[in-house]
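A protein chain is absent from this complex, but the other protein chains hold their places.
Let's turn to subunit A:
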Amino acid sequence: MFAFILRRLAVAIPTLLLLIVFSFVLMHLAPGGPFTGERALPPQVLANLEAQYGLNDPLWLQIWNYLVSVVIHFDFGPSFVYPDRTVNQLIANGFPVTLTYGGLSFLAAVILGVSLGVVAAIWHNSWVDYLAVGISIGAQVLPNFVMAPLLVLVFTLWYRWLPGGGWSFNDPSFWVMPVIALSTSYMASIARITRSSMLEVLGSNHIRTARAKGMPEHRVIIRHALKPAMLPVISYLGPVFVSMITGSVVIDIYFSTGGIGKAFVDSALNRDYAVMMGVTILVGALTILFNLIVDVLYAWIDPKIRY
């Protein structure tokens, strides 16, 4: 097991390097640059800017310098579009926000989704099932860019319960709407996956055996059905967790949270090379890490899997 983890980590390093090089090249292939604006800059000013940011070096040298700065100094450089801040600062500001509302959304989605799915499976084809399926389909078809402005309308304008946007780590009232808007559709998917997986497990032999032994139903469900039923859910949760904590551009736009999701999309549109690379590496590293965690969890849950 330990050797497996080490092996995977060893593969992760060249993967990340490849990701950096590919993104870097693709980014520079895109038309325009960070300093292309409505008004063309005088050539000398543009030349000064490019010299300052090292953009007039050959591409291979730019990549090399970038790798050296990232790997040796863990310095992602200054932002091209927010010159007062470094990429490290931008990520340090935005990532905790995203991590907070993303993490809470993940918890909400998992707890509610799994409960809903389990309940639906146990009372299969009863009104409980139909209600649970109805809720999850409803949640799935309401996209978050529709739900977000609706939430603001209801909770901010009509009831005046919650602030319409912004962010504070000290005041959970700012977290409520982002969490609802982000978690709903994931909750629905988790509920559906849990339900079908649970149904399959409940029909399997070891459950019949457990019941035949006279085990109380709640122990059958919790001890014997839930664990194997979670396998497909967990493989779904790995990437979902990463995409939730690395932000949702929709949530960031509608609730002005200052999170990393909007920063990522903006950096691509503004050709803010440094921020774009920084967030790409962050998302890439987290994806690799959580895929590994999912694999480890698999082995722990499913005795048939051994690395």
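In the analysis below, a residue touches a chain if its C-beta (ideal position, glycine included) is under 8 Å from a C-beta of that chain, and two chains touch if they have at least 3 such contacts; residues count from 1.
Definition applied: contacts and distances are computed from a predicted model.
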Chain not displayed: protein name in its UniProt record ("Sensor protein kinase WalK", "Cysteine desulfurase", "Peptide ABC transporter substrate-binding protein" or "Two-component system chemotaxis response regulator CheY"):
"Peptide ABC transporter substrate-binding protein"
Of the residues A:P83, A:G134 or A:G203, which one touches the chain left out of the display?
A:P83
State which residues belonging to subunit A touch the missing partner chain.
30-33, 35-42, 44-45, 48-49, 51-53, 78, 81-86, 90, 93-94, 148-149, 152-153, 156-157, 160, 163-167, 252-254, 256-258, 262-263, 269-271
